[in-house]
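Note that one protein chain of the assembly has been removed; the remaining protein chains are unaltered in position.
And now, chain A:
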Amino acid sequence: MTAVTPDVAHADVRKSGRFLFRAAIVFLCAWVLVPIYFLLINTLSSPETVNAFPKSFIPEFDMGSLTFFANFAGMLTALKNSVIVACLTMVLSIAFGAPAGYALSRFDFRGKELFRVLILLTRAFPLPLLALPLAVLFIRTGLDDTLLGLALVHTTLAIPFAVLITFSLFSGIPIELEEAAWTLGCTRFTAFTKVVLPLIAPGIAASAIFAFVISWNEVFAAAVLTIQNRTLPAFLLQSLGTSPLHLKFAGGFILVVPALVFIFAVRKYLFAMWGIANR
């Protein structure tokens, strides 16, 4: 009989452990989801309901706030600007980041480890610190208030991630596949396009989307460096400060949703990148 007691105690510990584990999961999910849910409700509510108390937990599907935004002057231009800048950022960061990732994974060179740390360090400079000198420089070179100029700034923000993600992608492709292609008549370049590229295309797409999201969400540089050609976040920041509450909610919602959708689509690759970055 004595042998049974520790078993029961053990089962109890395990049970409470499992409860704690589940509670933690519920808490963390709520931490992220509840604010987004409120954002959703308030976006889809009429201005009166937004300001009323107590709150309803069921959206009433009032499209008033969203329709207002759709017709808001400059809104569509800002949206278009955002898309253009984000696409430029995407193309530039992959064009520069992917070759760097390939080099990091395939070649040994002096200072390789240092280079990897430096890539991460570029994220250590706060953007406000860089924004003023950049603004001055951009005005001198005529890049100020242009979409290309902003895309360049966003590219510098996105490149570290592009490099690290593609580095981990390339490292996942055995070098023997490339070597086999070389012996079968490929040059270094055709081996890349015919063997490596098809294998990492989904990952490249993911890292491109991530660059897109970084640009999409970036507001500080956009607000400092552009005046006429504002991107959506900068435009909303400027307009929403003085707007009523229900419009603030709707604006926030418009910003959050695309980013959420994109990040969800590429989550697998972000984990891969963090796995590498933590090594």
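Just so it is clear, a residue touches a chain if its C-beta (ideal position, glycine included) is under 8 Å from a C-beta of that chain, and two chains touch if they have at least 3 such contacts; residues count from 1.
The definition used in the following text is that contacts and distances are computed from a predicted model.
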{"item": "Undepicted complex member, UniProt protein name, chosen from \"Anti-sigma factor antagonist\", \"Carbohydrate ABC transporter ATP-binding protein, CUT1 family\", \"Phosphoribosylformylglycinamidine synthase subunit PurS\" or \"Response regulator receiver domain-containing protein\"", "value": "\"Carbohydrate ABC transporter ATP-binding protein, CUT1 family\""}
{"item": "Residue touching the undisplayed chain, where the options are A:Val83, A:Leu127 or A:Leu199", "value": "A:Leu199"}
{"item": "Residue among A:Ala95, A:Leu177 or A:Ile227 that touches the chain left out of view", "value": "A:Leu177"}
{"item": "Contact residue for the chain not shown (choose from A:Pro126, A:Gly185 or A:Gly241)", "value": "A:Gly185"}
{"item": "Residues of chain A (touch criterion as defined above) contacting the omitted chain", "value": "174, 176-177, 179-187, 190, 194-195, 198-199"}
